[in-house]
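Missing here: one protein chain of the complex. Every other protein chain is in place.
Per-chain numbering from 1; labels A, B and C assigned in written order.
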Amino acid sequence: MTTPASAILLAECPDQAGLIAKVTDFVANNNGNIIDLEQHVDSDDKHFFMRVEWQLDNFKIPREQLQQVFAEQVATPLKMNWQIAFSDVKPRLAIFVSQHGHCLFDILARYQSGEWHVEIPLIISNHRDYESLANNAGIPFYHLPINAANKQQQEKAQLDLLAEHKIDSIVLARYMQILSKDFIEHYPHQIINIHHSFLPAFPGAKPYHSAHERGVKIIGATSHYVTTELDAGPIIEQDIVRIRHNDNIEDLKRKGQDNEKIVLSRAIRHHLQHEILVYKNRCIVFV
Amino acid sequence: MTTPASAILLAECPDQAGLIAKVTDFVANNNGNIIDLEQHVDSDDKHFFMRVEWQLDNFKIPREQLQQVFAEQVATPLKMNWQIAFSDVKPRLAIFVSQHGHCLFDILARYQSGEWHVEIPLIISNHRDYESLANNAGIPFYHLPINAANKQQQEKAQLDLLAEHKIDSIVLARYMQILSKDFIEHYPHQIINIHHSFLPAFPGAKPYHSAHERGVKIIGATSHYVTTELDAGPIIEQDIVRIRHNDNIEDLKRKGQDNEKIVLSRAIRHHLQHEILVYKNRCIVFV
Amino acid sequence: MTTPASAILLAECPDQAGLIAKVTDFVANNNGNIIDLEQHVDSDDKHFFMRVEWQLDNFKIPREQLQQVFAEQVATPLKMNWQIAFSDVKPRLAIFVSQHGHCLFDILARYQSGEWHVEIPLIISNHRDYESLANNAGIPFYHLPINAANKQQQEKAQLDLLAEHKIDSIVLARYMQILSKDFIEHYPHQIINIHHSFLPAFPGAKPYHSAHERGVKIIGATSHYVTTELDAGPIIEQDIVRIRHNDNIEDLKRKGQDNEKIVLSRAIRHHLQHEILVYKNRCIVFV
Partner (left out) sequence: MTTPASAILLAECPDQAGLIAKVTDFVANNNGNIIDLEQHVDSDDKHFFMRVEWQLDNFKIPREQLQQVFAEQVATPLKMNWQIAFSDVKPRLAIFVSQHGHCLFDILARYQSGEWHVEIPLIISNHRDYESLANNAGIPFYHLPINAANKQQQEKAQLDLLAEHKIDSIVLARYMQILSKDFIEHYPHQIINIHHSFLPAFPGAKPYHSAHERGVKIIGATSHYVTTELDAGPIIEQDIVRIRHNDNIEDLKRKGQDNEKIVLSRAIRHHLQHEILVYKNRCIVFV
């Protein structure tokens, strides 16, 4: 894309009068052209949420000073939590995978077709199943098998690889190892998982077995940020598939996997487009 | 409808060879014309499920002997659990409601337009909110307010009314009282509830508040048979509605209520059409 | 609701820099508190669309002068098409119905439960089927049968009734008469129809028959503003229902009718909440 670069502000603060005008004035007075603005007030929490994107081509404040100026003039007086990203900076994503490949295949198809504005510098796996797939896509593949004895040491190796490749965010594309608290805290709200159920229903292992046993009529998939509490992080995206009375567990897995890959891909896209604000363990997704 | 009467068999038993042929032979050899047959084998449980409907107009076995003959010739040798219903017998349904009327309005609209093959001889409520609605529809309305002190006595009054009106099944159309174990056992798999969440997520009270707090992207509704374990009975039907980041709890309720009434009406229809088999706390719904 | 009154601006114009700031400044400089703002730019058409809602309790411009001041200071210089509505003014809606009552039942249930901010002063029908339903709801019912000979005269009678009851908008709740060009031009973008197919597929009569014959796997419903070209007006809302291979035309009608009433009710709500902008025969629905 040859679209001119834009700045993307995500911000939240307690609600008060005039918030939108203060932000849009800041942009307009500095010659920025707003191309997208979404906001809303959570009327239950009396809290304000906003995403604004403006073009930088005639913007008066240089990019390297923007954060500081915005903080002084707008954010600090209003007690905002906020971040500003730039549309021409490609996020760098690592993919973790184990032995179910449907999400990885889907991610690589999108990557190779240029659907996302992203770099994927490496794939990490505790198995060798997808080594040649990674090779064919031209992405370095690191095999780091994990067991109870070597887990701490292998996580250290993973973190070194991530640092070396300057990784911003991690996608767990059906990675079947539980990450340690220490690992998770290196990437707060930057690790995206796909869980194969409609959370909070059926957390933990084998959700399709649980769904079959409970006799639900619909199965789901949930993509969320990983936090230290298992399967309880803020939800980015969910969707469902209807099932029939004659579907067995294998059918549930098959139908569910199509849903998983679509849900995960939407969550990744929201993350890459800076459309997500996390507040009180909830994701506000501006779409 | 002037459709000729038909018999509807619902049956389940451990799987074995030749089950379908034994049943279809029984029907064909007695001059019945099968108009619908659904069956499946749960390959995980090795269990067989079947629904067969055949026309009775030239059927050789008289209706009043059918159950006994079928038991002797087919069901008992095959160790089937089974039931036979007749399409020209109108099930008699009681509606219980409290103060949310959206499901009741929807049920009465269907009843008055003749959508269902059913009689609704009475409506029971612990409030007076829908008394005139019931009167307008020409259905007797009984106001039985319930508190901790009078619960046992009022349930007795309800059971008497149900017996007097020869009620087959009960629909809890957002009835906000928990039925006693004793009451439930009078109507095993004959009490249909609508719960305003995607069970097993968010059982109990205030599921829309819980959904908002957890930040889910989809809300659901679940219709199930009432068992003595709260919100844990066999699920008949579920469906969902997508919500947006700017929906507050009131929006969730409003969107959810449209879903609730549709889900409940589908469950009632399946029940009235004898399309549901309960097995191991799961509903096999033949559709 | 005791929510304070708010003003709702809907506006569209060719895109240019600074549009949002100009509008939000107008509001903020006059002491209005914006409670909701949605905007977007159609990047294919280079056109700007906006909906802003602000509270009026401390707003400096008196309500009766607001339209003129906004025109002078904002809209005219920017060549906007626009309208301003007030949240405390109840729109007045007439319902037209023929012999299918599912949408009417649903509308009356919402009306009686207070779900919508609306007055419904009359129901008009070319049949008597729902006269007692209207009476029970306490809404005047006018029976105006229509045939080729009296059509012009009866439309005149309808228009007189609508004028007399100060009607703002009309809902065709499965009204099976084609309105004349003259009638339609009295209520531009104020007549809401429900068509029982996924337009532009299956326009005209008997869409469920056509859907069955074509063997589609999904049936739809479309709510749109009525224009002089049949079934071709701007679409407000659509939704679908999956069907099965064993559904006959009656099943399609039954499943479709549940969809119709939900789709129509969503369209009515968008209309009543002033969430719809019509541009080039398309509805921009701000949700």
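Please note the rule applied: contacts are C-beta pairs under 8 Å (C-beta built on N, C-alpha and C of every residue); 3 or more make two chains touch, one makes a residue touch a chain.
Because the structure is predicted, anything quoted here is derived from the model rather than measured.
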*Return the single residue from C:Thr3, C:Ser43 or C:Thr228 that touches the missing chain.*
C:Ser43
*On chain B, what residues meet the omitted chain?*
17-22, 24-25, 27-28, 33-41, 242
*Write the list of chain A residues that the hidden chain touches.*
101-102, 105-106, 108-109, 112-113, 115, 136, 244, 254, 258, 262, 265, 287
_Touching the absent chain: which residues on chain C qualify?_
40, 42-44, 49, 198-202, 212-218, 220, 234-235, 237-240, 245-246, 248-249, 281-287
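Everything below uses one rule, namely that only the chains that are shown with their structure count from here on.
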*Copies chain C and chain B - interface residue numbers shared by over half, same or different*: same
*Chain whose mean Cα position lies farthest from chain B*: A
*How many angstrom lie between the CA centroids of chain A and chain B, rounded to a whole number?*
41
*Provide the list of chain C residues touching at least two other chains, using ranges where the numbers run on.*
none
